[in-house]
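A protein chain is absent from this complex, but the other protein chains hold their places.
To keep things simple, chains are lettered A and B as they appear, and every chain counts its residues starting from 1.
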Amino acid sequence: MRDRVGRRTVLVASAGLLATPWIARAQSNPIKIGIQSIFSGPIALLGTSSRGGIQPEIDRINAAGGLLGRQIQPVYRDSKGQPQEAARVARELVNTDGCEILLDAEASSGAFAVQEVVRDLGVLCVHSNSETSSLTADPKLRVATAFRSTRQGVHDAIVGGAHSAKVATEKKLSRWATCSPDYAFGRDTTAQFLEFLKHFKPDIEVVSQSWPKLGQPDFTEVITKILQARPQALYSALYAGDLSAFINQGNVYALFGAMQVFVPAMGDLPVLTAVKNLPPGIQSAARYLPTFPDTPANAAWYAQYRKANGNDYPTNWSWESATAMRFIEAAVTTAGATDGKKAAAALEGLTIDSPFSTTGKVTMRAEDHTLIDYAIGWGTTVPQPPFVTGIEPGDWGQIFELETEWKKKNGYI
Amino acid sequence: MDLDALLDCVTTSSCVVTQTVSGLIVGMLLFLVAAGLTLIFGVLKIVNFAHGTFYMLGAYLAYSVFVGTGSYVLGVLAGGAGMAVFGVVFERFLIRRVYGANVLMQLLICYAVVLICDDLVKIVWGPDFRAMGMPPEFQVPPFFIAGGVVPPFYLVLIAVTLLIGGALGLGLGLTRVGKTIRAAAINPDMVSALGINTTLLYSMVFAVGGMLAGLAGGLAAPVRSLTPGMGFSILIESFIVTVIGGMGSIAGALIAAVVLGLIRSFGTIGFPLFTEGLMYIAMIIILVVKPSGLFGKEIV
Partner (left out) sequence: MGRAHTLRDIAIGCLVVAVLAAIPWMLPGKAFQDFVIRCASMALFATSLNLLVGYTGLSSFGHGLFYGLGTYSFALLMQKTTVSLPLAFLLTLLISAATAVVVGAICIRLRLIYFAFVTLAMQMLAHSVIISWVGLTGGDQGLQGGIPRRVVAGIDLGNQYNLYVFSAAMLVIGLLLMRHIVATTFGTSLRMIRDNETRAAFLGISVWRVKLTVFVLAAVFASAGGMVMSLFVSGAYPELINWPISGDAIFAIVMGGVGSFLGPTVGTMILLLLNDVVTRQTEYYGLALGIIILLFALGLRRGVLDFVTERLGGRPAGGIH
């Protein structure tokens, strides 16, 4: 009976193999912080450049004697970008590895899954990469011990809308086209951008919308479709490799001379430095730039990042993750404990010094656990460093006002 | 659905010209990848699930050679030659061990190679995407035919892929090696019985298949982004092309690739949100109606 052998093998296997990884490890002295992100696959840059922002902060804290006198021990873990893996990894980091705090550097889909785990576990968690507004804006999704240290979709849409409306009025751009990746992030940011653009300039007309797939190798048919529609302006939420391919293929068709282009994700160093023949005059948000804010603190952080990371460029995710680590440091120090409830209470409304703000300080807003007062602004691309010039900072008073209106309209408050 | 837009487009010459060229360029690059896939299947009855990886490595090789020498032509040739060698190594050390094994075992081996190569690319070239950029000699503005936009670089690409496709067709049709390969596709035992070295022949088939994918990767590198894992979407589209065209038929792959390119370029105007779904439906219908594809021979 061959199955009898099989069954015996199974039992041996389950007894021997299964137990090893889960023998609970004794909690030792260091503070373990679980850091999960995407370290493999096409968007591994999310994980590596987040880690590039986090690790120097941890080294700095440890060199200065640690947190509450305990050294910080990071536990990095790859979720491969799958929500069900993200949930499992989060649970395992806390339950098995004994992490007391989570720094969740997942993209949005993973962050939503981690949020639910944090709801169950009650540990302190700072999301450092998910920019989807509803994560913290929607009271149904909000979690008492979870925070977000990133820019937020709706803030970007407000500032982008205001800036683009101004440019559109100056240059008399009324016929608009959009071209964004066909998934929730692309659709939502495009809809929000158009909503605020129309708020500031009601007389625009959207003549063509294209939705290429994420990671699509060739955008030629989308580019020629845009050309057919003869718009005066184009908005695109494409980013990273897709954006680079779109620009290279658009250049072939002289797309960027034919219309004014608005690309929020352009202003990030890996894109700006990787794209050859960057067309001048693209309107872009400053995701992360060493020249915005143009302060010694930001320049110093930039230099230190490149030194610590083999001369790689920091990304938008790097500053967001570094900020998450600094908030964790400040909250635990203030609370005098790593306990989820106490640290969360300390983190609510906390203001810290930051290179990533035009005022030199960023705040974790108490009411919805999300970051405010960070550097946000739009400028114009040039083919040489500093790549984006004439950056106009967003007006936080205006952002708060319109954000509140937006929240009311969505039934969040 | 936006049928009015589609109707508008097909009745204006500028739109027809622009979209046709754009469909051709997408289709022809796809053809190069699919031709290798279909050739390997036709002769060896191996479904090379690692074929997208050949394309990816070809593109990265071309990128590095271009960065080093500044010559796009050298880059493309290096991509093709490098992948020809890689194809031989891949066949000799891995695929040869699973001839005649179940297709799932072949799938597993190829999957392992894809995983390994994606990570090797990440180690060598970094996790970030790379862009070659347009070689200076092709940085020329597009010109217009009947009001339609035609980029010179794409005309060159289409011409080059047509040349390669033609050379492949002639090579298979007229040369001795080509005839042997075609004979082996029909009856490998007979070819072997005639004293022809099938081992060498199989290596050559993988060399040609790898070279075609590598050339496609190199040719596309100036306009596409290079990322670890970029081979996957190409692999899926090549499969659709080979299945629709008939597995083993190079002429079928050419026609299916061009049709697919045109479906994309006109489909994006008429059905902007369902272009992808249309391709799968087309594939299912063709498989059900004619299981061996448009030009495939019945294989049971």
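Note that in this section contacts are C-beta pairs under 8 Å (C-beta built on N, C-alpha and C of every residue); 3 or more make two chains touch, one makes a residue touch a chain.
Predicted model, so just to flag it, every value in this text is computed and none were measured.
*Asks:* Would you indicate which residue among B:Ile181, B:Met247 or B:Ile263 is in contact with the undisplayed chain?
*Replies:* Checking the options B:Ile181, B:Met247 or B:Ile263, the one contacting the hidden chain is B:Met247.
*Asks:* Give me the chain A residues in contact with the hidden chain, please.
*Replies:* Interface residues of chain A facing the absent chain: 2-3, 5-7, 9-10, 13-14, 17-19, 21-24, 39-40, 44, 47, 76-78, 80, 82-84, 87-89, 91-92, 95-96, 108-109, 112-113, 116, 183-184, 187.
*Asks:* Touching the absent chain: which residues on chain B qualify?
*Replies:* Per the touch rule, chain B residues meeting the hidden chain are 47, 94, 97-98, 101-105, 107-109, 111-116, 118-120, 122-123, 236, 239, 243, 247, 273-274, 276-277, 280-281, 283-284, 287-288, 291-292, 299-300.
Here, only the chains that are shown with their structure count from here on.
*Asks:* Per the centroid of Cα atoms for each chain, what is the distance between chain A and chain B, given in Å?
*Replies:* Each chain reduced to its C-alpha mean, chain A and chain B end up 35 Å apart.
*Asks:* Can you list the residues on chain A that touch chain B in the complex?
*Replies:* Residues 39-42, 44-45, 47-48, 182, 209-211, 213, 215-218, 220-225, 227-228, 240-242, 244-245, 248-249, 251-254, 270, 274-277.
*Asks:* Would you mind writing out the residues of chain B in touch with chain A in their complex?
*Replies:* 9, 14-15, 18-19, 21-23, 25-26, 29, 118-119, 122, 127-134, 139, 141-142, 149, 151, 153-154, 220, 222-230, 233-234, 264-265, 268-269, 272-273, 276
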